[in-house]
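Below is one structure. I have some questions about it.
Every protein chain of the complex appears in place save one, which is left out.
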Amino acid sequence: MKSKSFLFINRKVFFGNSHIVEMLDVALIAASLNQHVHLAFLDDGVFQLIKLHEQNILSRETFEVSLINIADFNNIDHVWVERESLIERGLGESDLKIPITVIDRVTLSNIMNDIDVIVSV
Amino acid sequence: MKKILHIVNKSPFTEDALQSCLNHFNDFATLLLIENGVYAMLEDSTFAKRFTFSDGERSVYVLWEDLVIRGLDKHSLISNFQIVDYLGFVQLVANHSVVQSWF
Partner (left out) sequence: MKFAILVNSGPLNYQSAYSALIFAQSAIKLEHSLFRVFFYLDGVYNANRFIAALNNENNLVQVWSKLAKDNKVDLVICITAGLRRGIRGINLASGFRISGLGELVEASVYADRLITFGS
């Protein structure tokens, strides 16, 4: 299979359903099939990245594992979080549970133009 | 040449999809409003002013079938956008290198 660049857009926060895990599944499968995989967290999607201090009944263990897999999986080209989305929500880099590259909105907009395939949930 | 086609299907009065799309909109982009996204085209609405693109480079399209089923074809709509039907929608996708759906 030839390679294309994929951008996975996460701009919502999910509790009580499996959407975010299912999104990350696609990204991981694409990476395992030698595609160039990029993930972007923006808007409410940045809330997915906040450190949790305790588990609860909507514990998202599977998501936590998936996210760590994404961060550790060296076949993933980039994971980005949008600076303006963090600032608008009163958050900063120290609130994030994984080390992740912060990029400006204008940079992300330019990336969107130059990618082959965009997938959003 | 236009590169990206943004498609928004949510009303701007209840969801942030259109606002976020516009935040990421640049000169290479085209916008198509479908489904409840077409409510953004009501001329006298509070949201209408966001569509007064002045540089002439930005293109906004709205899907005719979704205007009609919502009865908006009989209302005053913002004038500087173009109407496409589903066949035009397909051609818009074909004429851009990538499509991003916002919802």
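Letters A and B mark the chains in the order given here, with residues in each chain numbered from 1 onward.
Quick note on the criterion: a contact is a pair of C-beta atoms (placed from the backbone, for glycine too) under 8 Å apart; a residue touches a chain by one contact, two chains touch by 3 or more.
All values reported here derive from a predicted model rather than from experimental measurement.
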| item | value |
| --- | --- |
| Residues from chain B at the interface with the omitted partner, ascending | 7, 9-10, 34-36, 65-66, 86-87, 89-91, 93-94, 96, 98-99, 101, 103 |
| Interface residues of chain A (partner: the chain not displayed) | 1-4, 6, 18-19, 22, 25-26, 29-30, 33, 35, 117-121 |
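Keep this in mind: only the chains that are shown with their structure count from here on.
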| item | value |
| --- | --- |
| Footprint of chain A on chain B - complex, ascending | 3-4, 16, 20, 23-26, 28-29, 97-103 |
| Residue ranges of chain A in contact with chain B within the complex | 9, 11, 42-43, 84, 105-106, 108-110, 112-118, 120 |
